[in-house]
Structure formats: C-alpha cells, structure tokens
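This report concerns only the one structure given below.
All protein chains of the complex are present and in place, except for one that has been dropped.
Right, chain A next:
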Amino acid sequence: MYTKDGEDFYIVDAHIALWDAREENQRNIHGKQFIDCFYDYHRNLSPESEVWPYEEYLYQGGERLMKDVFTDGYADHAIFQPAYLHEFYKTGFGQSEEASALAAAHPDKLTYNHNFDPRNGERGLEQLHADAEKYGLKGVKLYTAEWHGDSRGWKLDDPWAYRYFEACRELGIKNIHVHKGPTIRPLDRDAFDVADVDHVATDFTDLNFIVEHVGLPRLEDFCWIATQEPNVYGGLAVAMPFIHTRPRYFAQIMGELLYWIGEDRILFSSDYAIWTPKWLVEAFVDFQIPSDMSEYAPITLEQKKKILGLNAAALYDLDVPQALRLPEADETATGPRDPSAADPDLVGAR
C-alpha cells in the first residue's frame, strides 16, 4: 500500500523477476551481453540514487527481493514473469524453483507465472500440464525472441503455439503476458512485431493478452491492435522509468495509451530487478501530464489507482480491500476508448 496526501493506492507490480546472471550461471558470452544490456537500461534510466553496483545487479535472491519490492517498495502484490533463456544461462535466467518457492511461502504477496516454448512440441505440452498443476498457474510469460537450438524466435500465431493456447484455456491459464519490447533479437521481419498478438487475441477471446513494454518501440502498432481487441492489455514494464529521464515522453505515452486503450487496461510494472518499484510508484503518484501539453487531458486520481494496481488485481482475482475498489470506466470495447482524453479542438484529436 502506498499512501500520499490521504489517498491510498493498492499496488500490484505486474512484472518482476528473480534472476541469476552471475558469471557461474552464464553459459556463454550472450549471457553476459544480455545482463549487460539490462544493466545499461538500469543505469541509463534510473535516478542516480537508485543505481546499483554491477555485482549486486547480477543476482538479488529472495530476501533482497522481498525488501526491495514489499518493504522498501509499496507493492501489495507482485507477479513473477520469468524469462527462461536456457541458451544463455545454465539454469536459465529466471529462477523457477527459487521464485516459485518464494511465491509459495508468500501466497498473499506473490504470484508465480511460468513460461512455455511451443517449439518443445508434444513434450512441452505435457510439461505445461505438469507446470500448471505444480505452480497453480494463472498466467504465463512468453518470450518469442528466445533462442532454441537453430531457431532464434517464434510467433504467437504459429500452429504449435495455438495448441499451447488451447491447453492454457483448458488449464485455466488466462493471462498471457507477451514480451514485445526494445528490439533485441529477431532475424527476419521482427519477432517483436505485434501483429501476431492481433491474430491470437481474435482467436482466443477468453484469454487476456498483456503486451509488456506496451509494444515499445511499436507503440502505434500496439495501440491500433489494442483498440480492436477487447482482451488486449498494456504492461508498463520498461516504459515506467521514462517518468524520470523523459517525463514529457512518458506523458505522451500515457496520453496515447489512455486515448487508445483506456484506463482499465494499463498495468503498472517495475520490471524488477531492472528497476525497483519504490521510486516508480512515488513518481507516478506525483506525475501529471504537463499543463502545456493540453492535447491530453490530465491523468485523474482514479486512473492512477487503476493503473498502479486495480487493473492487475482484476486480472488475477486479487482480494483488494473493498474501500479501495473502483468501478470500470464506461468505455467502448473497441475503438479509441476515451476520445475525450484528448482536446477535441486539437489536431487529430477527434
């Protein structure tokens, strides 16, 4: 819980990780390059006071995580979204056993989402059934740019992926988090192209597709798809820290998201341990669209409360105290959700 000026905010950090990128777990140079890339994100977009030494960045462990996310941070609940990356790390990047054990020890605070890779075929499908039971999965994190033998990526609308989504449907795994973010992998085309989200969201209307990193740097493609699919959501992982380094750019992102997908489908995430949630929550509660950017309406208190926790709580059936709940906005299921969020007299706003 975060309280500011008498207002209480129920906080859900919808995208965290417990990773191990220490040298002894790196399988090859790519393992080092991957964590170095994250560390550059961390150094480039964090306030100076929040920058960690490199050694601490490689691995945090459960105790440190609980302190950063819940004790120092204000999260009421957080959701693991592990990337496996077995071609880069010996025991994987996200630590399934450690993270799921931590979640089992703190069921009120942590939800463990696992991952799957449709390139594992039938064997992977069996594994998914086993994992769903073992972890009590409500969601999965998919990383389509994952390397796998000779393959360096897959798409959500691959035929095998459809068999996995059918399994998710049977198993009650309803929240499908998809990494679509800064371009780091694909070869041909663009593995983080968001077009495949469009296909699966249309074909699996009973599943929720949460596009992490709001499609950045494909924001416009993501927004356009999200306006047409009622079951597509935007996760703010990696977009959040722009609130510090590029507040006006962050304002534009929020303005676009509120216009196109509306206040009920945007999810706060720190992407811990890339960043810690404490300063992001504080900054977001204090944040306002700059007054000279009047092409966007101000962000309301209710919108902030929804984004910071209530929207994710709804997807994960979390028990939000009655007094903190808010009704859904009366928005259309498709099309720009809130055209009034833009000034009608300004260019292109109507």
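In this section, a residue touches a chain if its C-beta (ideal position, glycine included) is under 8 Å from a C-beta of that chain, and two chains touch if they have at least 3 such contacts; residues count from 1.
In this section, contacts and distances are computed from a predicted model.
Asker: If you had to name the missing chain as UniProt does, which of "Probable glycine dehydrogenase (decarboxylating) subunit 1", "ABC transporter permease subunit", "MIP18 family-like domain-containing protein" or "Acyl-CoA desaturase" would it be?
Answerer: "MIP18 family-like domain-containing protein"
Asker: Out of A:T3, A:N44, A:Q228 or A:T334, which touches the unshown chain?
Answerer: The missing chain is touched by A:N44.
Asker: For the chain not shown, which residue from A:V200, A:I253 or A:I299 touches it across the whole complex?
Answerer: Touching the chain that is not displayed is residue A:I253.
Asker: Which residue, A:A99, A:L216, A:I274 or A:I299, contacts the hidden chain when the whole complex is considered?
Answerer: Looking across A:A99, A:L216, A:I274 or A:I299, the contact with the absent chain belongs to A:L216.
Asker: Kindly note down the residues of chain A that lie in touch with the hidden chain.
Answerer: 29-30, 33-34, 36-37, 40-41, 43-45, 150, 152, 182-190, 216-220, 223-224, 242, 245-246, 248-249, 252-253, 256, 259-260, 290-295, 297-298, 336, 342-343, 345-350
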